[in-house]
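The other protein chains are all here in position, but one chain of the complex has been omitted.
Order as written gives the chain letters A and B; numbering starts at 1 within each chain.
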Amino acid sequence: MAENQKQNYLTHPKGIMSWLLTLDHKRIGLMYLFGGIAFFFLGGVLALGMRLELAAPGNDFVSNDTYNNMYTLHGAIMIFLFIIPAIPGALGNILLPLMLGAKDVAFPRLNLASFYIYTVGALFVMYTIISGGVDTGWTFYTPYSTTSTSNVIPMTMGIFVIGFSSILTGLNFIATIHKMRIPGLTWYKLPLFVWALYGTSLVQITATPVIAITMVLLILERLLGIGIFDPALGGDPVLYQHFFWFYSHPAVYIMILPAFGIISEIIPVHSRKKVWGYKFIAFSTLSIAFIGFLVWGHHMFTSGQSVFSQIVFSFITYFVGIPTGVKIFSWMLTMYKGQVSFTPPMLYALSFLFLFTIGGLTGIFLGAVALDIHLHDTYFVVAHFHYVMQGGTIIAFLGGLHHWWPKSMGTMYNQTVANICCLGVFLGFNGTFFPQFLLGLRGMPRRYATYDQQYAELHNYSSFWSGILGLSIFISIMNLLWSLRKNNKLDPGTNPWGGMTLEWTHTTSPPHPHNFEEEPVLEHGPYDYDKVIVEPTFKK
Amino acid sequence: MSHDNSSPKFLQHHFHDVEQQYETAKLGMWAFILTEVLTFGGLFVAYVVYRSWYPEMFVGANLLLDVNKGLLNTIVLITSSLTMVLAVWAIQKKNQKLSLFMLIATFLFAFMFLGIKYLEYSHKFEVGQLPGEYYSYMGPEIAHLNNPHIFFSIYFIMTGLHGLHVAIGMGLIAWLIYATAKGNLNSEYYTPMEMIGIFWHLVDLIWIYLFPLFYLI
Partner (left out) sequence: MSEHHITPLKTYLAVAGTLFFLTAVTVWVSYFDFGSFNIVIAMGVATLKASIVALFFMHLLWDDKKNLTMFVMSLMFLGIFITVTLLDTGFRGGVNSEVESPINNRAAFYDSLPLTDTHGHPVDEHSADHHGEDEDHH
């Protein structure tokens, strides 16, 4: 039972300062996890507030101005304080060195710095909220953002600062993946989650500097009237959009590539089957990372950019869906003839396949210029990006949490409750967002607090199901946290799903502070279920 | 090379050996250089776009910049790059004193760069060649131009950001001077010097582009 209850990274070293000044990537990952989840809840409360307002036409609860603040903050908090940092910062930090057989990431002090920079950025955002908010939309389009009386500067300063956190994490992971693998762990033997983090990190370091300089230019435009985005001064507001989307489109790949990585880990393990198309999945990650830099103008089809560039962007946008399709087929073929077990991680992964496919395909619809002219700034777009970001990334994130929770916390949650919550999330999500496709097609614009009576029924359904969605997510997180109660610890040797990658086979649950007793020797590939037997073990 | 069997004290615990630590530091530094290229790159995009829209403004307004000061700054920066690389060379050759001397020289050249920049900027402030709405210079040479304030906006932002990097570089070099004088950096371990050197060369590299783009063409 507990004879070999050695010290693990949670219990050792002790004391608050050992956490605040930790250089242990696992502790830093946990801090990112709890920070991220806290902001997820904050963004979620804003979302539920918006859905409450939208349940019926008219301004029932909030004025238009307040509503503008709500969707701006919801978007900015979810994107910059949760989705972009969470999977790399939380799961990536905890797992990457373990998966590579390394004792830590390449630059542990930079890792801690990146967390504190994230915290400082978050403080800027908190300040923005309490000092009156910002109402420009998370995209901060000029000229409104340069002239709005709301608190644009603290918010954009916050984003600027958080960008550095993202860059440092990406830089750290690139160096770690290149340089800190154990002997024998060649690129094609890496877990696919590592490939995903690698692609994500490349995008992070290449794209994020551009949002940084964009925010600086926006702040200077507001403060000094430098004139580069202001038509009255001979500038061009569409240029701002080029700058903004050059980052923000690759940013969506920062959001989704780690999620793809999680799915690539869950599916082979919970199907007890070797991955079909390992190299396809690995290289499609790099393709998506690259092509993602060529398509940003598809967010600008109605902005007034040249027709020539519309055609170019639309054409290339069609290509970016192809590598993703390759992944979906590879995952499906991985499950085929496998021993699929319907555990919470697997249920989340299956939900992902369904929801992300819808999200991805609707993105392709929006890539057609002629369609986008009608659908831009409608609820169709809102539904599309929620299907990919929430139905995709957040579902995968929840799946990843459920998959690696026993490893990183040494406890097991109630799987029945988790499965029920997954069902609740799936139904709640579809109920909330599928009607929004229909609303958009019928002309309901986004960022409106009120609307015509004709849209009321669909909005009503959407708001109702959003409550189910919110409740299910909340209970699923509580279920995870509830598992941390006393006397619920697992045997440190537990491998409940029968995973075959180094974090499962060579570390305790939770891991030792320095990860490994001695450096692991690689014995087999990450998903060699056809060659090696690794039985799931589940002991308390 | 260590003379004894235990690891050198600068070897961090998560690395196997000094070589791995050194190569990892370099890789990380180059990843950082990538981010700097993209940051300044955004500003180059603004330059290119506005130059393509208002070519006469760029050709005209650059007549107001002092080519002599710009040229002097270029020479100062190239020289500082040389002294920086010689500082690393010296310490590789185990000449601690020469390395320290070169670092101090680099620092002084950097200071000179900022001094010359200060002279340029203060003149512009005086005559009203300022960014954006603050622009007020309507001298005869540029009366025919449409929007010279945009040229100056881009000029100030780009040279300003570059100047900020020079200042940051000076801070880093000051730390190097301290560490080298103390002996913490030596022929066994000079990785930070090399890394900060790479940063310094990047600063030089960016100016190599800024000089012709603003002052010459």
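Just so we're on the same page, contacts are C-beta pairs under 8 Å (C-beta built on N, C-alpha and C of every residue); 3 or more make two chains touch, one makes a residue touch a chain.
A quick note: this is a predicted structure, and the numbers were derived from the prediction, not measured.
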Omitted chain's touching partners, listed by label: A, B
Contact partner of the left-out chain, one of A:I77, A:V125, A:A196 or A:L233: A:L233
For subunit B, the residues touching the chain missing from this view: 1, 18-19, 22-23, 26-27, 30-31, 33-34, 37-38, 41-42, 44-45, 48-49, 52-53, 66-67, 71, 74-75, 78-79, 81-82, 84-86, 89, 92-93, 123, 126-129, 133, 136-141, 143, 146-147, 149, 188-190, 194, 197-198, 201-202, 204-205, 208-209, 211-213, 216-217
Touch residues of subunit A, complete complex, unshown partner: 178, 206, 210, 227, 231-234, 236, 238-239, 242, 246, 293-294, 297, 304-309, 312
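By our rule, only the chains that are shown with their structure count from here on.
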Interfacial residue positions of subunit A with respect to subunit B in the complex: 102-108, 110, 167, 170-172, 174-175, 178-180, 205-210, 212-214, 217, 220-221, 224-228, 233-236, 239, 242-243, 246, 514
Subunit A partner contacts - residues on subunit B that touch it in the complex: 12-14, 20, 23-24, 27-28, 31-32, 34-36, 38-43, 45-46, 49-50, 54, 131-134, 146-147, 149-150, 153-154, 157
